[in-house]
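All protein chains but one are shown in place.
Showing chain A:
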Amino acid sequence: MASKNQGSAPRALVVEDIKVDCVILMHMLHKLNCEATVVENGKEAVDLFVEGKTFDIVFLDKDMPLMSGPEAVAKIRAMGATEVKIVGVSADFGGQEAFMQAGADVFVPKPVKLETVAAMLEVMMLGASGEAPRKVDHESHSDETKSFAKMKPPEKEIKM
């Protein structure tokens, strides 16, 4: 499933049930010139992929009604969407393991900061252009962006 979107605004999917968090993240993405779509739970996110929608980056909260973030990540990867960058987001630090095991590329603790999202998009878009991502200056970035700079497609086979 193609997800690369070279030469145009990054397409982001926000999967978040808490309205305040959703408004803030959507505003960050608009500020960073992304086309952002929002859904309220993991099932709606998976449904979009089933319908053939493609995204460059997906931000998922962990705890949501109907389907959690990690569960949705596992299903999205199982559908063959290996190129889309998936970011697990949670105020619960215990969510990192769940997201990474499910196939997320990176975990970011809440509250998410604008510079973190900006750094993620920068690395993602540089990678999508076919050029090697430029070396990230780790001195000037938070731990979150350092993690993202080392991002690579999941190596583990996703077990359903």
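Assume a residue touches a chain if its C-beta (ideal position, glycine included) is under 8 Å from a C-beta of that chain, and two chains touch if they have at least 3 such contacts; residues count from 1.
Everything that follows uses one rule, which is that contacts and distances are computed from a predicted model.
Chemist: For the complex's missing chain, which UniProt name, "Putative polyribonucleotide nucleotidyltransferase", "Thioesterase superfamily member 5", "Iron-sulfur cluster assembly protein" or "Histidine-containing phosphotransfer protein"?
Modeler: "Histidine-containing phosphotransfer protein"
Chemist: Considering the whole complex, which of A:50, A:66 or A:91 touches the chain not shown?
Modeler: A:91
Chemist: Consider the whole complex, including the chain that is not shown, and state which of A:9, A:100 or A:114 touches that chain.
Modeler: Within the whole complex, the residue contacting the unshown chain is A:114.
Chemist: So that we can see where the missing chain sits, which residues of chain A does it touch?
Modeler: These residues of chain A touch the chain that is not shown: 18-21, 23-24, 27-28, 30-31, 63, 91-92, 110-111, 113-114.
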